[in-house]
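The complex appears here without one of its protein chains, the remainder shown in place.
On to subunit A.
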Amino acid sequence: MRGSAPPLGRLVPRRAREGERPVGVPLPLRLPALLALALIVLPVLGLFARVDPARLPTLLTGPAALTALGLSVRTALAATLLALLLGGPLAVVLARSRFPGLRFVRGCVLLPLVLPPVVGGLALLYLLGRTGPLGGPLRDWFGLSLPYTTAAVVLAQTFVAMPFLVVSLEGALRAAGTEYERVSATLGAGPWLTFRRVTLPMLLPALGSGLVLTFARALGEFGATITFAGSLRGTTRTLPLAIYTEAQADVDAAVAMSLLLVAIALLVILVARPKAVEGRG
């Protein structure tokens, strides 16, 4: 796929060739680097040490874990799709148009990355809750009530995860420049045709990594979900929420589910190999 997009081939730095001499890293950087790695890896290893291997299969196949896992995967996929349908066009608009206040809008898009998710959840609740300025009319006119529904989970996840997609797509669009799109226009193609035949193919690699990151972030979402959607098995209690609930009473079960989440996260990162994560893209 990557090779089929000639315009981008020029822009992506070539990978370091095998056997190429690496640049030396100074010693004062190596020690903190080691500590940084330890800070990330040791706690996760600690999780593995905490679990009783004999109980693991029972804990992981228990109804609570399976229900939560199923709900998590479904909602995270839905949130990723929603982020693609809404966030994708937003990224194109941000990268390709000029209007006053563009910098401000771009800043707003980054807000969910910086805000604590609980704040996002409260914001959603006060907007879309039954007494909220949007939630009230929705309920009165259409009989729609979002809080406590699976749709609320998807919305909370989209709120928190969509910026990952927007940022990676917008970055790729700006890096690619408008040269090829201009050429396409001079050859007589309209904006829609140019978008489909020129812009979209250039975007595919960034789209892949952006979607993977968005999915991973949605899967791990906790704060916004529990605040906006509540917690009920099968409806709104995703894996992270189930872990929190189990940790109140049965820590072994909570740790087992945590391992499940770690495994899925590793799988997503390693198998899908998002280029943003690997630092070349």
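Keep in mind that, in the parts below, contacts are C-beta pairs under 8 Å (C-beta built on N, C-alpha and C of every residue); 3 or more make two chains touch, one makes a residue touch a chain; residues count from 1.
To be clear about the criterion, contacts and distances are computed from a predicted model.
Looking at what's absent rather than what's present, what does UniProt name the missing chain, "Molybdate transport system substrate-binding protein", "ABC transporter", "Heme exporter protein C" or "Choline dehydrogenase"?
Hidden chain identified via UniProt as "Molybdate transport system substrate-binding protein".
Sort through A:G88, A:P112 or A:G129 and give me the one touching the missing partner chain.
Of the listed residues, the one touching the omitted chain is A:G129.
Using the document's definition of touch, tell me which of A:T67, A:T178 or A:S231 contacts the absent chain.
A:S231
Using the touch rule from the top, list residues of subunit A that touch the missing partner.
So the residues of subunit A touching the unseen chain are 27, 30-31, 34-35, 125-126, 129-131, 145, 147-148, 229-233, 236-237, 244-251.
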